[in-house]
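Have a look at the structure below before the remarks.
Let's look at subunit A:
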Amino acid sequence: MKSGSKLERLLEQGSFVVTAELGPPKGPDVSVVDRKIELLRNVCDAVNVTDNQTAIVRLCSAAACARLVAAGIEPVMQMTARDRNRLAIQADVFGAVSQGVRNLLCLTGDHQTFGNHPQARNVYDLDSVQMIAMLKGMRDEGHLLGGEEIEGEVPLLIGGAANPFGDPFEMRVIRLAKKVAAGVDFIQTQCIYDMPRFREWMHRVVDLGLHERTHILAGVMPLKSAGMARYVDSSVAGIRIPDPIIKRMAGAGRGKAARAEGIRMCAETIQELREIEGVRGVHIMAVEWEEAIEPIAAQAGLLPRPIAATA
Partner candidate 1 sequence: MIVAERKPIAEILANLRQVSSVAVVGCDTCVAVCMAGGTKEVAVLGAALRLAARQEGREQLVTEACVERQCEVEFNEPLAELVANHDVILSMACGVGVQTLAEQYPSAVVYPALNTKFMGRPEELGTWSERCLGCGNCVLDKFGGVCPITRCSKNLLNGPCGGSQDGKCEVDPSIPCAWQLIYDRMMAIGQVERLMRVEPAKDWTTSRDGGPRKVVREDIVP
Partner candidate 2 sequence: MTETRDTSPMMVIGCERSAGAALARLADEGRELPPHVQWQSVPCGGSIDELMILEAFENGAERVMVVSCAAGACNSLVGDERARRRTAAARELLESVGVSSWRLRYETMAPNMGSDLLRWVDEFVAPEESIEQS
C-alpha cells in the first residue's frame, strides 16, 4: 500500500470507484463545507476538494480537507501549480498529510486571467508532471525536491488529470504516458460528452498498457439545462459538448424536468463507461449541485457503496 487510503484500498480490491467534487466557499464559513459533506456521505467513495478553481479565490483545499477528515469522509486534495512554488507545495503536502489527507491530485491549474485576480503573478514553478514526480520522491524516497531528507512519512495516493478532448490529440496520450512514467497512481479525466473520442483515447491508452499502471477514473458532469450546456461548450476551456446532447437537453424543457433529464443522461453515460476496458471508476463533477450525486449514483446502479477492506 502506498497510502493506505480508502480510495487505494477500493481500487486494489477491484471495486468500480466513485469520486465526487466539493467546491469550498468564497470565505471562511466552513458550515458550507459541512452541509455539502452530508450530501455526499455514503454516495461516493472519496470527495475531491477543489483548489481556487478557475483562479477564483476560495477556502483553501487543505483546510476543507481537514474538515472532511474530521467528519469521517475521504478527501482527495487538489493542488494547482498556478499559485504555489515548490516550497509552498511541499509545505502544504506536509500539512495535508498531518491532517489525515491521503490522496492528492496534481493539477497545472487554469490561468489566472480566468478568475477574480487576473493581475496576479504567475507562479507555475512546476508543472503537473513535475509535481507528480516530486510527490513520488517524497513518498518513496523520503526526500524533498531539493534533496534533503524528510522527517517522517508521506503516505499519499498521487493523482493527476487528463483531458482526452484537448488538442493536439496525439499529445494527449503522450502526456498521460509521461504522468504514468512520473508515478501517477490514479487519473481523473475531464468530463465526457464526446463518447466516440473518449473511446478512441481509451483504446490508445489500453494499447500502451497505461491502464494497468495507473487507475483511470472517467469524469462526468450532469447538465442542468440546455443553457448550461451551451455555456460550458463555449466558455469552459477544454470541454466541447456535441449538438445531439444540447438538443436532448433543450427537448427536456426547463427547471425540474431539465435537471431530471441531465441526471438521467449522466447515469446513462456512467453505465456506458463501465463497459469500456480500462475504466476503473467514475468522477462525478456536479458543480454547485452536490444534491445530484445521490440520484445519479442510484440510477447508475452504483449504490450502496462497497466497504473497503482494511489495509
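Selection rule, in plain terms: all candidates are chains of the complex that A comes from, given by their letters.
Keep in mind that, in the parts below, a contact is a pair of C-beta atoms (placed from the backbone, for glycine too) under 8 Å apart; a residue touches a chain by one contact, two chains touch by 3 or more; residues count from 1.
Everything numeric here is computed off the predicted structure, so don't read it as measured data.
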item	value
In-complex contact partner of subunit A, selected from candidates 1 or 2	1
Residues of subunit A defined as touching candidate 1 within the complex	81-82, 86, 108-111, 113-114, 122, 124-130, 133-134, 145, 161-163, 166-168, 170-171, 174-175, 177-178, 181-182, 190, 237-238, 240
